[in-house]
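Only a single protein chain was left out; the remaining protein chains are all shown in position.
We call the chains A and B, going by the order they appear; numbering starts again at 1 in every chain.
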Amino acid sequence: MSERLERGLSKLRSQIDPKVKSFFSSCVHCGICAESCLFFTETRDPRYTPIYKTEPLRKVWQQEYTFWGKLASKLGIAAPIAEQDLADWEELVYDGCSMCGRCSMVCPMGIDIAQIIFKVKTGLSAAGFSPPDLAETTQRAVDIGSPMGVKLPALQAQIGHIEEEINLKIPVDVEGSEYMALLSSMEIMYFPEYISALAKIFHQAGVSWTLCSDAFEATNSGLQIGNTEVAGVLVERIVAGAEKLKVKNVISPECGHAYTAIRWEGPNFIGRPYSFKVVHILELLDELLQSGRLKTTGKESSRLTFHDPCSIVRRGGVETQPRHILNAIAENAVEMTEHGAMNWCCGGGGGVSGNERAEPLKLKVFNRKKSQLEELDVETIVTSCSNCRLVIEDGLEANDMEINIVGLTEMLADHLVVDNSQ
Amino acid sequence: MLKQNMVSPVGDILKFLSILMLLVITVISQPTFAAVEGEPEGVIMKNPGADLWREVRQRNIAIEGISQIKSVDSGILINPEADRWTRFRVDQLVNYAAIILAGLALLLLVFYLLRGKIKVEGGLSRQMLHRFSDYERVLHWTLAIVFLFLAITGLTLLLGRTFLIPLFGQEFFSLLASSSKEGHNLFGPIFFASLIMMILRFVKRNIYEKGDLTWLVKGGGIIGKSHVSGGFFNMGEKTWYWIVILIGLLISVSGLILVSPNFGQGRVIMELSHIVHVISAIILIAVSFGHMYLGSVGTEGALESMKTGYVDVNWAESHHDRWAKECRDNNRVISADKFNRLQGKINSGTEESGSVAVEGNK
Partner (left out) sequence: MATFIDGFLWYFALAVFVIGVSGNLVTIILASRKVDLSVPRDSAFSGALRTLFSRFLPDQHMLSRIGIQVVAGYMFHLGLFILLFFAAPHVAFLEENILGFGWTAAPHWLFIVASQFAFLGIIMLWLYRMTNSVSRLISKLDDHVATILTFLVMLSGCLALLESFETLRLLHRFLVELLLIYFPFSRLMHAFTFVPSRLFTGAWFGRRGVDS
């Protein structure tokens, strides 16, 4: 047995807990999950069936934890798991799954398939079967602190531009602030309007906030590739930054998987609870609006819809907040037929968008979003995840669709009551 | 257990009594029949009971008397129709059914040896067309399984006494017959339900249309080698469909009458239903032999449509040219590669992932 296979198998073995046993022993192979997965519905390739993507872990469970499996292994009837078994699944798990978790919502047995697929990822990445692009970004995240290689000077330069443009100070490293905001590299590079929106909003609401020069990056490549050690290292940086600045709260940016990483999985990655609270930016904005600390004026009149980022809504529970905010600033918002916790993924989550070779597949499965949008005939899509936003932009362009796409936080910032005294 | 022990002696006694009664009746009525048919040779010994029984029987039709048991036909002491029915069943139904079915099976074997498998013109192209959905295939095989089960249990009941008792002996056959009867009664309504689903799903595509006659004239391509024209279903398939539906309904309705005798139907209706049931079932089983033959070993590429739902384009061209053309016009032909992917047969691995998606994107 090769050393990499051994590494992968022992990682997979370590993933088998009572939950996994229950999940695998209750699966009746009905195939219902296939119809919930956009990689299946758009390709009709049965290999993209969610539960099929968990085969490597299922095989380990079957051979080492079930009676027949153990018997067959002892008698030498069952073929042991080979390196090829893991290699064959790399494409299915990394290119053919956006970790959107729709399958986990429809399984009649209640199996959280997305969670098992993540466990498979940990085994595959431990064995070195992960897309080269993701491996690179993960390395970059560990070495430089950002998957896209965005260093502090780049952020400082952006802050400089923004401060000049909006004439507001963007606080950095202010100790004792109430909130520490995190960003994703995508926001720094492609959507700096998010940073200016934060500045405007917090200025009006009188929120004491800061960025941290040691820990501004919220994305977590460790989560995407399935390396929990790396994920822990990256979360640890944020925790250190927050503790250094003695903040009470950390704000997760619009980015979807960052929210999962910092809000839900972070404490488990580092093995201890936080000394601060983590809120998603939309949760905070909703709270500020409800409490009257934010005042808005005017409403968007164009026909628009909200695209629910999977990690924030289905896997994160922030569903009502974006709708409250949108209703405060838009008068013609419509819902897609399947929305909220059952929304269809853009196709680029779980590291798919950062995986060059998955590009054609990603564009193909975008057809699902495309047909949802065509049904509504909207002028604008609002969302709250910079990754969704980029993926949808790509998809719209590839399909020659002329629809605007904006971030919800920026849209809110555009509707603030302007304070003239400043 | 306990219950059975208590019941069986009573049951045995009842059985014994009824057999005894049958014997008595047969023995007693024998001379009457002999007298009617008239046998000149031999001395006619007049049975002392004959007059009595002629009185009981009165005429050759059932006469309703008065009985304290209030139910259908309870006032009829003897149903003379039943004699004729029994005779018809034992002398004709059983024998003809066996001859027809065995003969047909032999005929098909001979045909296969002479004609062989009907090959697809131009060989298989490995380009595929989608023909039947999952539901349609599930429905087909459900009906097929239930039909086969009913055919086997039904034939056991019809022919078993003649053909199976010599093979297995009476004890085992009584067990087989009892379970066949229970199984047959239970599965009958399932056949009816499947048949209804079959009607709802396929009736539209099976209405005869222009062009079907050409198919008939050319003998469906089985006889001779000429090209025959067909739409989604060709004339032969449509005819099979209507045989299944119409005869199937006849079998179902007559079977339901037999299986639920508590809706006021009398003996005569039951006897009639039984005859209709058996004759139509034998016809359907006989024709189904042909269907099974043509659908499997008889025609290359035919079974594929019910296994995967896809058929080879060349197969479609030979048997359903109008449908094939329609599919071509609507760009519904898929490559062998794509077909294999749709069947989950390609282990693409990482290198091919790009091509998987690109191909599908077109």
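The definition used in the following text is that a contact is a pair of C-beta atoms (placed from the backbone, for glycine too) under 8 Å apart; a residue touches a chain by one contact, two chains touch by 3 or more.
Source: prediction; values computed, not measured.
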Candidates B:Tyr96, B:Tyr112, B:Trp141 or B:Tyr208 - the one touching the absent chain: B:Trp141
Option from B:Asn79, B:Ser194, B:Asn234 or B:Asn314 whose C-beta touches the chain left out: B:Ser194
Contact with the hidden chain (one of A:Lys21, A:Lys151, A:Lys169 or A:Lys299): A:Lys21
Option touching the unshown chain, where A:Leu12, A:Cys107 or A:Cys255 are the choices: A:Cys107
Among A:Gly8, A:Gly145 or A:Gly316, residue touching the chain not depicted: A:Gly316
Where the unshown chain meets chain A, residue by residue: 17-19, 21-23, 25-32, 34-36, 40, 46-47, 49, 51-52, 66-68, 104-112, 115, 263-268, 271-274, 277-278, 313-317, 319, 337-338, 341-342
For chain B, residues in touch with the removed chain: 2-4, 7-8, 11, 134-135, 137-138, 141-142, 145-146, 174-175, 178-179, 181-183, 186-187, 189-190, 193-194, 307-309, 342-344
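Just so we're on the same page, only the chains that are shown with their structure count from here on.
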Residue ranges of chain B touching chain A (in the complex, touch as defined): 341-344, 346-350, 353-354, 356-358, 360-361
Touch list for chain A against partner chain B, complex: 43-47, 87-88, 90-91, 95-96, 131, 357-358, 360-364
